[in-house]
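Each chain you see keeps its place in the complex, though not every chain is here.
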Amino acid sequence: MKLSSVLRWGAPVLAVGLLAAAGAYAQEAAAPAADAAAAAAPAAPTPNKGDTTWMLVSTVLVLLMTVPGLALFYGGLVRTKNMLSVLMQVMAIACLVMIIWAVYGYSLAFSDGGGLNSFVGGFSKAFLAGVTTSTTVESFSRGVVIPELVFVCFQMTFAAITPALIVGAFAERIKFSALLLFTVLWVTFIYFPMAHMVWWWPGPEFASTNPAEATVAGAGLIWSFGAIDFAGGTVVHINAGITALVGALVLGKRVGYGKDLMAPHSLTMTLIGAGLLWVGWFGFNAGSNLESNGYAALAMINTFLATAAAALAWMFVEWMAKGHPSMLGLASGAIAGLVAVTPAAGFAGPMGSIVLGIIAGVICFVACTSIKNALGYDDSLDVFGVHCVGGVIGAILTGVLVNPDLGGAGVVDYTLDNGAGTAGAYSLATQVIAQCKGVLVTLVWSGVGSFILYKIVDVIVGLRVTEEKEREGLDITEHGERAYNM
Amino acid sequence: MKFVMAIIKPFKLDEVRDALTGIGVHGLTVTEVKGYGRQKGHTEIYRGAEYAVSFLPKLKIEVAVASESVEKVVEAIASAAKTGQIGDGKIFVYSIDQAVRIRTGETDTDAL
């Protein structure tokens, strides 16, 4: 049984320290990371059933976020005549990506990419080749592993929800066939590489037994910057959020935008969705710890507190600015908080998370109201204002809040104490710069890449339905059914 | 025969119906409508989008009555539906040529 070393964030301070003193290391480039790690493993550790259970559950929770969670959150915000189209878009994307994930996505994201390894994996695990009930992957603690199939499932749900998030930007006007085609292209050329760039690294065993430089050399591009991202602020939220903005701009405004009443057809559904998103997000954030211990608990409390703080912050600032505290505001704030705390979940302290939530709630409110209206783009459901803006806030502040002096958890340096999990030195400037580099690469890769993909899809099948169809609603014209026959 | 159509505030329905029953009118038809008039609406805000909602929920009540009862029917409705606040609604009366009770085929006032 081979031990896979496919793993995620955790010790980039190590990388940071390394970059700061890169010249000090004399050793040659490490052997391809995965092999080396495998070779280094003396006796294969077996998964703890408590960890396995936690990851099984977390995976289920992330599905709950997507269907029905996200589907309802978005669905409630559109007009009745487009309700089913949104529900269907979210679910069809999720299904499509799951199949792609098993066929080549997992491999592109989580296998060694050879010469392209900084950017993307290879095809060695295509069709889940070599993944069995007995292969395992490492968590972030040396010697702690989980069954690889659980990891495949867990990460699959991340890949499935991310493109579904984008739906909110061009809801009520995109052609269904265009959406499917775009999704296939987008996960292939944007998401899988992004996941690889951020999450691929040689793992704790390797990092504990090799010089830091070797670990960095075997990692994805953004990981190698030393950027930290606990549960996918860059890969998921900034990535989806910027693609959403580009989409809103490329597709143009909905017919009647700014003139017709486009009020949410059922905020009840939106609330159900927001609730399920919150519930499921614990799988997303605390599950990203890959292990059931005190750090999962830290990610959990942060996911409670940042969310609550952001929800209240949006509510109070809206109350002051607009005269009423609204339920949609409360729910939107909650999502903004969830987005912002995603990269910070296992790094910030509880009080830091409250501060993070307040900042995210207020800024996202401004982004979704004043700024959006000033710029005049029609991002139907504010994917950019919540996910991209919230994601950037979270990514950058994670670099600040991880500081142990602010109650943060610090970042493990696996080269210390034989990989026991000791935190390395912290430098505000270094960490924040690393965070910003990660954010920038994401914005550029995803922004430019998705622009190209939109244009390709537009040429092949056309992005938008006709005005007449848009007016009648996508439910009947694209799907031949209606959401309600009351 | 006359048709009395009244636009009233929704929460006044029971009172109006009672008033009508009180004067011997035992049939009517109600429709949910939206009214636009002097009564001001409200503003709804959904994130960055603000909508001035000027159509307010009202009920339309339709009663067919014999011509001679029109006055007291209008009276009854008017007094039951009145709050004195703006938006109380209107009553319109118009003539009908014919009425039929589907079940029996009875016509005109017998049909009401």
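Letters A and B name the chains as they come in the text, with residue numbers starting at 1 for each one.
We adopt the following convention: a contact is a pair of C-beta atoms (placed from the backbone, for glycine too) under 8 Å apart; a residue touches a chain by one contact, two chains touch by 3 or more.
These numbers were taken from a predicted model, which means no experiment stands behind them.
Asker: Although each chain type is displayed only once, what is its multiplicity within the complete complex of this file?
Answerer: A x3, B x3
We take it that only the chains that are shown with their structure count from here on.
Asker: Subunit A to subunit B: how many Å between their CA centres?
Answerer: That gives a centre separation of 55 Å.
Asker: Please name which positions on subunit A make contact with subunit B in the complex.
Answerer: 77, 261-264, 322, 324, 326, 328-329, 332, 368-370, 372-373, 382
Asker: In their shared complex, at which residues does subunit B touch subunit A?
Answerer: 44-49, 51, 53
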